[in-house]
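The complex appears here without one of its protein chains, the remainder shown in place.
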Amino acid sequence: MSEVRSAALAEQFEDLDQQHEASSLGMWVFLATEIMFFGGLFAGYSVYRGLYFPGFDAGSALLNVKVGALNTALLLCSSLTMALGVRAATLGKRRELATFLVLTILLGLTFVGIKLGVEWHHDYLEHLAPGINFAYEGPNARAVELFFVFYFFMTGVHALHMVVGVSILAVLLWMTFRGRFGPERYNPVEMAGLYWHFVDIIWIFLYPLLYLIGAHH
Amino acid sequence: MWFGFPLRPEQASTIAQGIDHLYYFLTAMDLFFTGIIFLTIFYFAIRYRRRKKDETPAQIEGSLPLEVAWTAIPLVLVVVTFVWSSSLFIRNARPPTAATEVFVIGKQWMWQLQHPEGVREIDELHVPLGRPIKLTMTSEDVIHDFFIPAFRVKKDVVPGQYSTLWFQATKPGSYHFFCGQYCGVSHALMRGEVIVMQPQDYERWLSGSKKAGTMADAGARLYEQYACITCHGTGKGPPFVNLYGSQVKLQDGSTVVADDAYLRESILVPSAKIVAGYEPIMPTFKGQLSEEQILQILAYIKSLGAAERKAGQE
Amino acid sequence: MAAHVVAKKTYFTVFATLIGLTALTTYVATIDLGPLNIVVALLIAMCKASLVVLFFMHLRWSSRLMHVVGVAALFWLAILLALTLSDYRTRPWTPAGKPWGTSNIQFNR
Partner (left out) sequence: MSTTAVAPTTGVNYLNAQYGIRSWLLTTDHKRIALLYLGSVTFFFLIGGAAAVLMRLHLIEPQGALLEPATYNKMFSMHGIIMVFFFLIPSIPAVMGNFLVPMMVGARDLAFPRLNLLSWYVYIVGGLFTLYAVVAGGVDTGWTFYTPLSTTYANGNVMAAALGVFITGFSSILTGLNFVVTIHKMRAPGLTWFRLPLFLWAIYATSIIMILGTPVLAITLLLVALERTFHVGIFDPALGGDPILFQHLFWFYSHPAVYIMILPSMGVVSELVTCFSRKRIFGYSFVAFSSVAIAVISFLVWGHHMFVSGQSVYAGLVFSALSFAVAIPSAIKVFNWTATLYKGSVSYQAPMLYALGFIGLFTMGGLTGLFLASLATDIHLHDTYFVIAHFHYIMVGGALMGYLGGLHFWWPKMTGRLYPDGWARFSALVIFIGFNLTFFPQYILGYLGMPRRYAVYPEEFQVLNVMSSAGASILAVGYLIPLVYFIWSIRYGPPAGPNPWGAKGLEWETPSPPPTENFEEVPVVEEEAYAYGEKEAHVV
């Protein structure tokens, strides 16, 4: 039923099988390191959110929840297309795989476009970029600034991961056209899928933590 | 002392001896286990040295009773150590309420100390024998650390917050204090002397020193100079009497304890927490008052009486 | 090497649930529940993340080892958050220093 066999059995199988297991284990372990990487940011965020809640509340209220929700939806869509792409790859449906890869890339790019082009740009114009042009009048200005430090850094690192993901998918697309994948060979697609979903999960947490604190205003 | 060679610093505070006893216990434990390990290794290594080139000894898998024993014994020992050291630590952590407060400001690379009576010192601290002294410390730049080996006390001096340290000297004399936390180029020069004097000598020293009036007086002068009085003396702002350490009701319904940090914040960022029943009209004094002046105002506010429970000691 | 093939329908169902949960969390955030807001938001986020991990990332059909890796990562993250926050949360109980501007830290949200 499952593609994974017990460790003792694996050695008796083809090279490819052992390799598949090794690379998915490698990928999961890599994702574990990514969790800890973002984990440092989440720890900092939680501490300051606790210390300076009113400022974080006020800062969050300055974000546009609608855009955030739209982006969440886009990213979830891209996760769906990615999952369908992996499925197509497993079944050896090359045309379908290519289609889904293209869709995923487009959705990912739209996300990054909205994030950087619309939101960041807007925040910049509103003088909300700490260290560059931050200017905020009102109580708790320091805490609001701190909120925006975390906002920009967390979404920035996330966007960077998106860009890396899109680049990987682009390579995969090219490889698909070159006929590199088939029902026997879809390992890279699967691994890229894991990565892509992981980046999605990070956003699933960023969205409420950054956008929704101040949504009740 | 060991052949005239010091093995521990002077015991010059009430807590020093307790710490030293724990230290002796730990040393004994250390020597005991090190001794056992070294001796056993030597004994085995000689007794079971290889005699023939290709001999093969009988194999031993291990022994559960032994494993349990050498897990349990250290476990018991560390539990004892933990309880002992933690109770000492907790006892030493809280300054006695009667302690005389001395304010300390660390900056790259000097210590500025100020007695409540107004005497200021640089890199030198005169204290009376047998009276608890509490240092309220902050830093103007990086993290420093106030360390008096002879008293066995040490505490980081962190910018952005007040930290406290207390001691009660038991022996007259002059003892080093050091900056314990690396703080930049002249970290090693950021040291000075604590001079413990008989109380009467101390009083003489105090009255003989130049001083700008007590800290509270200085604070009172600032209170007028910066026009705090125009609001806080008129009812536009809350009065300061018995404010320190009291529970303050805020506009948003919560309460805070009026401790050092809260008062400091109220002066520098008045908008952060608004007292219930008042308008948020107080201007900020950020950039106008130095750390030292803030401490003086704090001393003034404290001199106007404090609530029963001291700040931060719920 | 036969991989597990999941029916498309499953993916679509999961996707619909995810979108639904996003709408839910956005809506709930507009109601002022006080300290509960963050709890609800994180619970919903965890549900969403679990769905993605279990279905999109096929953890449901993966070996125990992968489960262990996933759980370990979360466990370590929990260590980091819990012990760090334990310091900040207990500081007001003690005379230990607390950062200015945060007197009487209120970790209720």
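A, B and C label the chains in the order they appear, each numbered from 1.
In the analysis below, contacts are C-beta pairs under 8 Å (C-beta built on N, C-alpha and C of every residue); 3 or more make two chains touch, one makes a residue touch a chain.
Quick caveat, the model's predicted, so the values are computed rather than measured.
Enquirer: With touch defined as in the header, list the contact partners of the absent chain among those displayed.
Expert: A, B, C
Enquirer: Taking the entire complex into account, which one of B:I90, B:A227, B:V241 or B:A276 touches the absent chain?
Expert: B:I90
Enquirer: Determine which one of B:P116, B:P132 or B:G160 touches the chain that has been left out.
Expert: With B:P116, B:P132 or B:G160 as choices, the missing chain is touched by B:G160.
Enquirer: Contact with the hidden chain only, please: which chain C residues?
Expert: Where chain C meets the chain not shown: residues 65, 72-73, 76, 79-80, 83-84, 86-91, 93-97, 99-101.
Enquirer: Touching the absent chain: which residues on chain A qualify?
Expert: The missing chain touches chain A at positions 7-8, 10-12, 18, 21-22, 25-26, 29-30, 32-34, 36-41, 43-44, 47-48, 51-52, 130-132, 142-143, 145-146, 149, 153.
Enquirer: On chain B, where is the contact patch with the chain that was removed from view?
Expert: 5-9, 18-19, 22-23, 26, 29-30, 33-34, 37-38, 40-41, 44-45, 48-51, 53-63, 66-67, 70-71, 74-75, 78-79, 81-82, 84-86, 88-90, 92-93, 108, 141-143, 145, 147, 149-150, 152-156, 158-161, 163, 176, 178-189, 191
In this section, only the chains that are shown with their structure count from here on.
Enquirer: CA centre of chain A versus CA centre of chain C: separation in Å?
Expert: About 15 Å separates the centre of chain A from that of chain C.
Enquirer: Return the distance between the CA-based centres of chain B and chain C, expressed in whole Å.
Expert: About 38 Å separates the centre of chain B from that of chain C.
Enquirer: Which residues of chain C are in contact with two or more other chains?
Expert: If we look for residues of chain C contacting two or more partner chains, we find 99, 101-102, 106.
Enquirer: Among the residues of chain B, which ones contact at least 2 other chains?
Expert: Within chain B, the residues that touch at least two other chains are 269, 272.
Enquirer: Show me the residue ranges of chain A that touch chain C in the complex, using the header's touch definition.
Expert: Per the touch definition, chain A meets chain C at residues 1-4, 6-7, 14, 16-17, 20-21, 24-25, 28-29, 31-32, 35-36, 39-40, 42-43, 46-47, 49-53, 57, 65, 69, 72-73, 76-77, 79-80, 82-84, 87, 90-91, 142-143, 184, 186, 190, 193-194, 197-198, 200-201, 204-205, 207-209, 211-213, 215-216.
Enquirer: For the complex, which residues does chain A have touching chain B?
Expert: Result: residues 54, 139-140, 142 of chain A touch chain B.
Enquirer: Inside the complex, what are the residues of chain B that reach chain A?
Expert: 269, 271-272
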